[in-house]
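To start, the structure itself, in structure tokens.
A protein chain is absent from this complex, but the other protein chains hold their places.
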Amino acid sequence: MEFTVQQIADLLQGQVQGDGNAKVNRLAKIEEGAPGALSFLSNAKYEHFLYTTGATAVIVSKNLELKQAVNTNLIQVEDPYTAFSALLEVYQNALAAMREGVEEPCFIGDNSTIGEKHYRGAFSYIGKNCKIGSGVHIYPHVYIGDNVTIGNNTVLYAGVKVYPDSVIGSYCTLHAGAVIGSDGFGFAPQKDGSYKAIPQIGNVVLEDNVRIGANTTVDCATMGSTIIREGTKIDNLVQVAHNVEIGRHTVVAAQTAFAGSSKVGNYCTIAGQVGVVGHISIADRTIVGAKSGISKNIKEEGTFVQGAPAFDYKQNLRAMAVFRKLPELQKQIEELREKL
Amino acid sequence: MEFTVQQIADLLQGQVQGDGNAKVNRLAKIEEGAPGALSFLSNAKYEHFLYTTGATAVIVSKNLELKQAVNTNLIQVEDPYTAFSALLEVYQNALAAMREGVEEPCFIGDNSTIGEKHYRGAFSYIGKNCKIGSGVHIYPHVYIGDNVTIGNNTVLYAGVKVYPDSVIGSYCTLHAGAVIGSDGFGFAPQKDGSYKAIPQIGNVVLEDNVRIGANTTVDCATMGSTIIREGTKIDNLVQVAHNVEIGRHTVVAAQTAFAGSSKVGNYCTIAGQVGVVGHISIADRTIVGAKSGISKNIKEEGTFVQGAPAFDYKQNLRAMAVFRKLPELQKQIEELREKL
Partner (left out) sequence: MEFTVQQIADLLQGQVQGDGNAKVNRLAKIEEGAPGALSFLSNAKYEHFLYTTGATAVIVSKNLELKQAVNTNLIQVEDPYTAFSALLEVYQNALAAMREGVEEPCFIGDNSTIGEKHYRGAFSYIGKNCKIGSGVHIYPHVYIGDNVTIGNNTVLYAGVKVYPDSVIGSYCTLHAGAVIGSDGFGFAPQKDGSYKAIPQIGNVVLEDNVRIGANTTVDCATMGSTIIREGTKIDNLVQVAHNVEIGRHTVVAAQTAFAGSSKVGNYCTIAGQVGVVGHISIADRTIVGAKSGISKNIKEEGTFVQGAPAFDYKQNLRAMAVFRKLPELQKQIEELREKL
């Protein structure tokens, strides 16, 4: 896609300083700009790049006062960051809209329906009795088991695996290799010390606007549903066990794990490599620092914890600071004991 | 599948209280019961749900004395939990038995054989010279490399990848995205600081009744075999490196990693996010707490460890309790020093 600088300025309700007929065909950081690229300058710290950039055009604040001449064309707007973000979104939506149609071979089982304007990649698989909305993108090697429901405009990237009976909302994004609905990890110990699998007959429910990262796994419930609520964003390689419930608009970073039947509130922020034990609850707006282990209920909203097991963030910082000096403290205690 | 309440009662050798002709077509928790659902009541704590449930039928103890009238139909049995578990198993076996046949297109290489009553999903791939048993379920997008052996009644869910020369037993379950037999992570440092891959010519052996979780990875041995023995259950996103041996009937929770050549005993319980360093041994019946790091041999059977590095569980609990108070202890030491 190629645009003139003037077209971009019109879209952003900005003013052109320079050649409005110059053409741009991609976006780039200002320090990496090359002919054909459109960049933006928001943070004053990077202003020096404006005078050396190879980009064909740069979106700048209309209040910016140039300190020297520029070789690029300027698009002056109210707020360059917002303008650029808006542009990015237009760009991505345009790219997404271009992806429509069905590549062969692909597989769709009996009695399954799918809405209009969708994309189904080659080697994608849809089982029986599925109800799939419109505008959905199903990339190559996606597997959708029987009886799955998917809302409108949801995107399943290459190789996503959705087990039977899962329910996925609208405007969800599932990244490559994510697994939705694998069996919960439940086994009944037998008298001889072996284990017998407890049948897992529940499912997974992802509400609208949920985002699941690459190679993340979400197990189905033993009975009932494992639920991830509206707007929650989950990073790569996260484990969500059976019967877990994660609230609305919560963010979970990479490699975190939630054990069976744990409940996470709304508007929480869970950093990376965190572990949450089973059958506990975490209040709304909780913040959990990286690598923490949550071993008991967090009842108070807005708590910030750190450590394994986790406790108050600041208290943990102070304890860690002393931890480093433990050999010294030990020596001091010995000296004291000798003196007495 | 639809059954009458009487049919279920007959299967469970129970008595119907109410309408034996009422029809049920799925299983549900008692608190989530709706028309058509069959539930059970085992724990007295949930008895109040019995009087409000929307389920069409509920399996109850024959000794239960009703405190008020019920709107549902009762199936009275000796032990509701056992009865319901038995039913679940019948249900899952029935579902599994229904899955048979071959969906096209799928790929099978020269000289490979597969037993009767199997399922092969569309886009599944079987290489050359494979020997695959009867009753095996191979879901869509499964890849089975050359010279692989698989026993009877093993299930490979969508997108499982099995490298050449792997040996998989009977009644194994491999969940979506699991990788069996990827190269061990072994590199010989060169004089210039670069690395050269050490060829990995071993394989992976999974004995009977092994369960591998979604997106778990099991590397092949450098030479010889990486082995997971009979009945061992492994959760999602676990890493099993080259030449690891895990004993019989051991349970491993999500995101745990075993480094190269580590050996784990029988009947162990390894919690989530544990790390085990290479070339060490863990005795039978060892219990390892979540997030622990095992850095040396555990020689005594039945040991329970916690921490990174791990030591005795109770000792670790006590040390962690003091850890939180370190700033206070430091202050006390300072005070003591001032006094002296």
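Going by the order they are written in, the chains are A and B; count residues from 1 in each one.
What we mean here is this: contacts are C-beta pairs under 8 Å (C-beta built on N, C-alpha and C of every residue); 3 or more make two chains touch, one makes a residue touch a chain.
Predicted, not measured: the structure shown is a model, and the values here were computed from it.
For the chain missing from the display, the contacting residue among A:Asp146, A:Asp165, A:Asp183 or A:Asp235 is A:Asp235, taking the whole complex into account.
Among A:Ala34, A:Ala97, A:Ala188 or A:Leu326, the one in contact with the hidden chain is A:Leu326. Of the candidate positions B:Phe40, B:Phe84 or B:Phe123, contact with the hidden chain is made by B:Phe123.
Residues touching the missing chain, restricted to subunit B, are 105, 107, 123, 125, 141, 143, 145, 159, 161, 163, 177, 179, 182-183, 185, 187-188, 193-195, 197-199, 201, 215, 217, 219, 223-224, 237, 239, 241, 255, 257, 259, 273, 275, 277, 293, 308-309, 311, 315, 318-319, 321-323, 325-326, 329, 332-333, 336, 339-340 (touch as defined at the top). Taking the complete complex into account, residues 27-29, 32, 85, 88-89, 91-92, 103, 105, 121-123, 139-141, 157-159, 173, 175-177, 209, 211, 213-215, 231, 233, 235-237, 248-249, 251, 253-255, 266-267, 272-273, 290-291, 320, 323-327, 329-330, 333, 336-337, 340 of subunit A touch the chain not shown.
In the analysis below, only the chains that are shown with their structure count from here on.
Note on subunit A versus subunit B: their Cα superposition corresponds to a rotation of 120 degrees, in steps of 5.
One finds 26 Å separating the Cα centroids of subunit A and subunit B.
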